[in-house]
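Note that this complex is displayed minus one protein chain, with the remaining chains in position.
Which chain is which? They are A and B, in the order written, and residues in each are numbered from 1.
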Amino acid sequence: MLAASVPLFLLVVGLFLLLVYKPQLGRRLSPRTWILAGGLGLPIPILAALTFYAFWQGEYLLRGGSELPADLVRIEATGTRWQWVFRYPEVEGNPSTVGVLHIPAGRTIEVAVESDDVIHSFWVPRLAGKIDAVPGHTNFLRLRADRPGRYGGQCSEYCGVGHAGMDFEVRAHAAEDYLNALGPGEQTP
Amino acid sequence: MMRNPIITIISGFVLWSLFFLLLYAVQATGCHFAGRPLVALERYPILRVILIIAFLLSLLAVLIPFLLLRRRYTASRSDNETVDFTREVAGYVWIAAAVATPFCFAGVMWLSLCGT
Partner (left out) sequence: MKPETSAIELHRALEEIWGTKPGLTRLAAVNHNVVGRRFMLTSLIFFAVGGLLAMLIRTQLASSESVFMDAEEYAQVFTMHGSIMMFLFAIPFFEGLAIYLLPKLLGTRDLAFPRLSAYGFWCYLFGGSLLLAALVAGVAPNSGWFMYTPLSSNTYSPGINSDVWLLGVTFVEISALSAAIEIMVTILKLRASGMSLDKMPIFAWYMLVVATMMLIGFPPLILGSVLLEVERAFDLPFFDPTRGGDPLLWQHLFWLFGHPEVYIIFLPAAGAISTILPVFAGAPLAGYRIIIAALVSMAFLSFGLWVHHMYTVGIPHVALSFFSAASALVAIPTAIQIFAWLATISHGKPRFSIPMLHIFGFFFVFVIGGLTGVMLAMVPFDWQAHDTHFVVAHLHYVLVGGFVFPMLAAAYYWLPHISGRQPVQHLSSAAFWMIFVGFNVTFFMMHLTGLRGMPRRVFEYPPESGWETLNFISSAGGFVMTMGFALVALDFILIFRFGRPFHRNPWSAGTLEWAMATPPPSYNFASLPTIDRRADMLDPNAIGPHLAAGNGLLAWPRGGRMELLAIDMVSGAPEHVVRLPRQTFLPLWTAIATGCFFLSLLFKVYWATPVAFVAVIALFLLWCGDTAESKDVGRLPIGNGQELPTHIEADRPPSWWAMVFAITADATAYISLLFGGLFLWISAPNWPPQDAHEIGLSLPALAAVTSTVAAVAGWRAAASLPSSTGLLSLASLTHLATAGIMLWLALTSVPNPHAHAAAATVFVVLCYAALHSLMGAVFAGYGIWRIRSGFVSHARSLDLRIGAMWHGYSALIAITAAGFPFLLSALASEISR
């Protein structure tokens, strides 16, 4: 989009300056041609292509950026003022962590995002888009970390004075380490 | 020619607005009946069919009057400048509505219907 924006910007501003100083260059085109070419001919194909590409891309990202596997890892994230609580209903003992989300790398995770109080927004920039935690609603976000590592996440909907500090961390583990990280004694308080 | 030319000018997009509301309402009501919590993965074939029918209706509703109007307008050029003006502007607005209708609603053909 950036690549398309720069020429479009240069085109419009350049035309403006050029025509103010050398209007005769544009006089060969009738006003009608100007308007039809610039107002319809230029934007419509670009917008149509972009919009329908974005629809396709949106469907892809809704599925966590890959084909949707049958074995999703289901995790619950709850925003409360001002921290994130994560629960792992599929892991034995139903563990929960605060401020740190453990996930297995290379698997598609379905995070069920909820809120206990006001609206928050769950966002891990490097792994997926954001989804709001709206009290009374459950929203789903599918994300996937291809490699083990640490990924920063934060609340991105203003939720009161503690908003700036409402960050969290995603730790993606290799498959064999994932359950260990959630084992007894390993849970972060 | 309708009595008030301002109504002639806006009528194309009034139709578009009504179908916009209709499609959004049908989609939301359909998902409500489908139950919750909802996830994107499921398919809702009945809702899909209803939405596609509504989409086709919107195309007909906007395109047929547009074609009829165009025939009537091109048939007679008016000497009255105000009438001429209204016809030209209304023609442009109808074209815009006729383009906007498929562009805005085509997503019902294949995009996820319910849930996130």
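By definition in this document, a residue touches a chain if its C-beta (ideal position, glycine included) is under 8 Å from a C-beta of that chain, and two chains touch if they have at least 3 such contacts.
All values derive from a computational prediction rather than experimental measurement.
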Sole residue of A:13, A:68 or A:175 that reaches the chain not shown, by the stated touch rule: A:13
Given A:39, A:106 or A:149, the one touching the chain that is not displayed: A:39
Contact set of chain A toward the excluded chain (per top definition): 1, 5, 8-9, 12-13, 15-17, 19-21, 23-27, 29, 31-32, 34-35, 37-40, 42-44, 47, 50-51, 54-55, 57-59, 61-62, 81, 117-119, 121, 123, 125, 128-132, 134-137, 139, 152, 154-164
Chain B residues touching the omitted chain (full complex): 4-6, 9-10, 13-14, 16-17, 20, 23-24, 27-29, 31-33, 35, 38, 40, 51, 81-82, 84-86, 88-89, 92-93, 96-97, 99-100, 103-108, 111-116
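Quick note on the criterion: only the chains that are shown with their structure count from here on.
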For chain A paired with chain B, centre-to-centre distance based on mean C-alpha positions, whole Å: 31
Chain A partner contacts - residues on chain B that touch it in the complex: 36-37, 39-41, 103, 107, 110-112, 115-116
Chain A - residues contacting chain B, complex: 48, 51, 55, 58-59, 62-63, 68, 110, 112, 131, 138-141
